[in-house]
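Excerpt of the complex: some chains, original placement.
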Amino acid sequence: MVLKFPHFIHGGDYNPEQWLDRPDILARDIELMKEAHVNSVSVGIFAWSHLEPEEGVFQLDWLEEIIDRLYANGIYTVLATPSGARPLWMAHRYPEVLRMSRNLTRNRPGVRHNHCYTSPLYREKVRLIDTALAERFGHHPGVLVWHLSNELGGQCFCPLCQEAFRGWLKDRYGSLDALNKAWWTDFWSHRYSDWSEIEAPVPSGETSCHGLNLDWNRFVTHQTVDFARWERDTVKAAAPDLPVTTNHGESYESINYFKYKDVVDIVSWDSYPLWGRDPDEREIGQNTAFAHDVIRSIKRQPFMLMESAPSATNWQEVSRLRQPGIHMLASMQAVAHGACSVQYFQWRKSRGASEKFHGAVVDHYGGSDTRVFQEVKAVGERLEKLDALLDGCPRPKAAILYDWENGWAMNDAAGPRNLGMHYLETVMAHHKAFWKLGVSTDVIDMECGLDGYRLVVAPMAYLLRAGIADKLRRFCEDGGIVLGTYWTGIVDETDLCFLGGTPGDGLGQLFGLRSEEIDGLYDGQYNLLRPLDGFLPREEYRLTELCELCKCSTAQPLALYGRDFYEGMPALTRNAFGKGTAYYLAARGEQALLDDLTALLCREAGIEPDLDADLPDGVSAIRREGSVTAVFLQNYLPEEVTVSLRRPYRDFESGEEVGSQLTLKPFEVRILEER
Amino acid sequence: MVLKFPHFIHGGDYNPEQWLDRPDILARDIELMKEAHVNSVSVGIFAWSHLEPEEGVFQLDWLEEIIDRLYANGIYTVLATPSGARPLWMAHRYPEVLRMSRNLTRNRPGVRHNHCYTSPLYREKVRLIDTALAERFGHHPGVLVWHLSNELGGQCFCPLCQEAFRGWLKDRYGSLDALNKAWWTDFWSHRYSDWSEIEAPVPSGETSCHGLNLDWNRFVTHQTVDFARWERDTVKAAAPDLPVTTNHGESYESINYFKYKDVVDIVSWDSYPLWGRDPDEREIGQNTAFAHDVIRSIKRQPFMLMESAPSATNWQEVSRLRQPGIHMLASMQAVAHGACSVQYFQWRKSRGASEKFHGAVVDHYGGSDTRVFQEVKAVGERLEKLDALLDGCPRPKAAILYDWENGWAMNDAAGPRNLGMHYLETVMAHHKAFWKLGVSTDVIDMECGLDGYRLVVAPMAYLLRAGIADKLRRFCEDGGIVLGTYWTGIVDETDLCFLGGTPGDGLGQLFGLRSEEIDGLYDGQYNLLRPLDGFLPREEYRLTELCELCKCSTAQPLALYGRDFYEGMPALTRNAFGKGTAYYLAARGEQALLDDLTALLCREAGIEPDLDADLPDGVSAIRREGSVTAVFLQNYLPEEVTVSLRRPYRDFESGEEVGSQLTLKPFEVRILEER
């Protein structure tokens, strides 16, 4: 295990610098942490103006006192570098550290995350404070892990960044000719005759060169990750043994998190599901399962749940209170999916500023006799009993392909449906089918290997990169099952269209067909998929948004279109390829289609559900495999529900056997071991 | 009376400078004014480029001629200072006078209200022209009152304003330490180490420091009011006896109008209700009643209706014509609520530019044989018969608390419902309950005194300032009835949260409870309030948007929640406090709940409706108390309606007695005296 800590971490963000004039409150915090079974807190996030109140004047004593006292009370520290926000003196003295926005003006000092990742001066300032922290605390026995900066993200359009972008392009393309060809700049006379002519895509300039846009997005990820790597190298220089992480937000658009794989020792993220938005919590439950699976798949290892709300947030459209039981359910769900921690933003509510109403373990009121505090405490107590499960992790046999760069390219490409291609939604719909079956899945990108999987679902693989076409073909040749869909294999890695027919790069052979046209449908318009020979259980399924017109070469049609001028053309096909089989779904289908198709593919791939049971809709199960293997059975329904088990199981916590009819209370989670 | 004029003023904005080359039209204006029973016009608004066509060259003769001729014909003048728009030569020569927008760029010359209230140069230019006007016209027998500038408002982000802001903050906080504490700048490392680091909140800079945002809003009001004070001092220096006013727009967001209380001699405003938007005019009628009540409550004195549309406006989404009778109804409503004038924008329609289609007494057509002209004339004739009522004013026993600064803070605070807290709408819903009962109310802010009231309704008093908590407690101790609601007593005057439980600042004792959590509900979600022991007439009322979970100490529950996990917790409570009683409504209720509750509280407070009658829904009544006291009975329905009077009344205008069954025509207003 990456973290040298033999328990699930339970704790959260803690900002003692806001209460240094209130020693009574700081003392009370320690008592309350113990009461809540908190064994760790995250400190130093956004503390820079206290750590270096004047340029070059470092004041770390107060922090040492805090860390020491916590440690003396058995509470460990997740130590942040403070680079997520800079002191105002720095922003005013060195405007270079501030970002320039998309309209090419320099931001004013303010908010957080408003710094240029390229600026040498900012990097140097960060190096100095990080080094000071590392030297002072890098060997402290109470410090568990570095928390680098905070939710790194955003973009900067300053001249330094643009120059770095040009340098990155030179490395990538070698020559302007190569770049001109890759970006197809002859269109609209956009041929670059000098590197200096290249600029970031901004609203007042070039916005419609897809290759430029795509590479800019790649560069933004590159530069952001490079900043994290540079902070990592800085702290490792002084304290080589302490592991590092950086906490991600729940975002599938800006920074490609898979690029952090080799930068951090352990992946972590901040989870803020919209519990309570709908009376039916299943949707939120599945969305969150998906997010956990993405995060775990980055390294295929356990991860930290660095932040979560112990009650409502304050920044969502509406701050619904969580119903009793939801907090426990959400915490156990994270653990089920591979988390080794349950941490909160935040321990104690700030008295002022923009997050003063964000849910916290300790309210402004200050007592522990609140519903929220008691629910947090219950999670702490439960986690303490799960030590034996700590080294476990889900080990899926199925993977879903979700690729950030593919998403950037697909959403940017003016194409069949500018009203919304819904790539992410489509991937999540495929994931939902697995979640309902109780089959755990990884969510991988095109750079990942496919080893260990028996089934790969690759929806809308528009842009092919990182040898994914080859990998899929080899995977299938070796006996794997592949499901591909419409809008696959359209462009190469610079967004240039494949000539000679699509799916390109050899995927046409894999699927045994050629896509001739694609019909975009307006919202409200639909077609039908009609299975042949009872291949799927229903007589017809509804299709929307995108319908491809395909011509089969070696593929065999399994279902046909039921409407419009392409009625009777293939809508679902199967192609034998090597020892495996490649399925192709030519149109966006309703959930029931994905559910039925996924069940069928799992059976064909010999993948069993994680729990041998009939799962009612709204109950999911996921298995953590380790020195002790256990299945987390989760009820997302607000009512009691009974699950029929097909095999004998024992309750991990009580040690008692459970009968074949297991009744779950509303939102209850049970942890089961096979007998 | 402030104005030395023994009649209700009837008239409006008049722009003769647009017609100086058409003496025939100017002559015709006088004839038409007499025909319309107009006794006053407002001149000089936006006339600066005619008064000072070149820098330093003042041409006032044309204006004198106009004022003289009007006076000679018995028409008095409301004289404007021209500072609402500056000549183009000034804007081009001295860009300093123009505002800088929120994106920190200087505006180009154009539109109106586009000047910096801080600019010393602009103030000096205004001083010179105001002094010239005051010296020439400040003692003219035909001039009634100064009309300072026009609808002062807006914001400027220029360096001069930002420097003035820093000065204002120094005065307010004394030290940076105090400011840092008040704004809780340790959050996100926002601690200021030098006054110069403070900047106005702008999108490219700091936007999420609530204390900064709140103080910036206060400063904007301060600077705007200071500009008005400075114009007042200028004209008073030359003409000390002429009263001053400045006309407000109908706005509850930008400038805190209560801060003008001591600056102007009489308050005035511009009323543009959306008559005709819905077939049912009741909503508009009540909204306008609310606006009149706010304006009157600023000084608790009669006010001027400086502008109103004699027919459609041209800037609303849709310019509906007013149905016959609406103009009379709207004019009499203003008088009922305390107006001493009915004035129009505008007398004669401009031939060109952006308001050329704004309704006017005289159309481009030019004749008096129009529907609009005849309706205006009817108002003039009626007003002439109401002289005896001129010294009267409503004298409410109930007050509703609406506080601008509270609204700023509540809307800015990321909190329980970012989709909309609906403070103003909530206050208006409480007001509506009174309006339907025919009980007149003041609408006061936290700086106002509570003397003379028996009942104070204080919805959503999130931010407590100006000693309002003390005032409410003392008011209740002395026997007053108080109604408070959810989201009360959360923060102090710098938006810092109260520690130790809310409602804070002693309001927890007043209401006898503590609020533990607040649930934000999405649109469409709801809860129920179930009265105990028939405390309210219905079995249940619907609750939406915000539901607080309270723990009673001394309070007694009067109704409980009917749904969700907090079913059975108190939703409405009563607490005996001193000689009075404090009610607390824990959630946003439907109108019927406010109606029933308000009726009950009025009875408890011994407040009688203004008219002793059963008012059908859509008929309201308000009493002007003075040397002669009369009740204005107003029918907002498009049909005849009969009111049952419980006491004998006489028609003020006809002198005739009215029977116990009084029938009102569609939109009719009757003025009744007690016999």
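Should a chain be cited, it is by its letter among A and B, assigned in written order, with residues numbered from 1 in that chain.
In the analysis below, a contact is a pair of C-beta atoms (placed from the backbone, for glycine too) under 8 Å apart; a residue touches a chain by one contact, two chains touch by 3 or more.
In this text the structure is predicted, and so the values were computed from the model without any measurement.
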Given 2 placed copies of the single sequence, how many copies form the entire complex? 3
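What we mean here is this: only the chains that are shown with their structure count from here on.
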Roughly how far is chain A from chain B, centre to centre by C-alpha average, rounded to an integer in Å? 50
Under the stated contact criterion, what part of chain A meets chain B in this complex? 15, 17-18, 46-50, 53-54, 82, 85-89, 92, 101, 105-112, 277, 311-312, 314-321, 323-324, 349-357, 364-366, 370-372
Chain A-touching residues of chain B, taken from the complex the two chains share: 103-104, 182-194, 196-197, 199, 201-202, 204-211, 413-419, 494-502, 514, 516-522, 549, 564-565
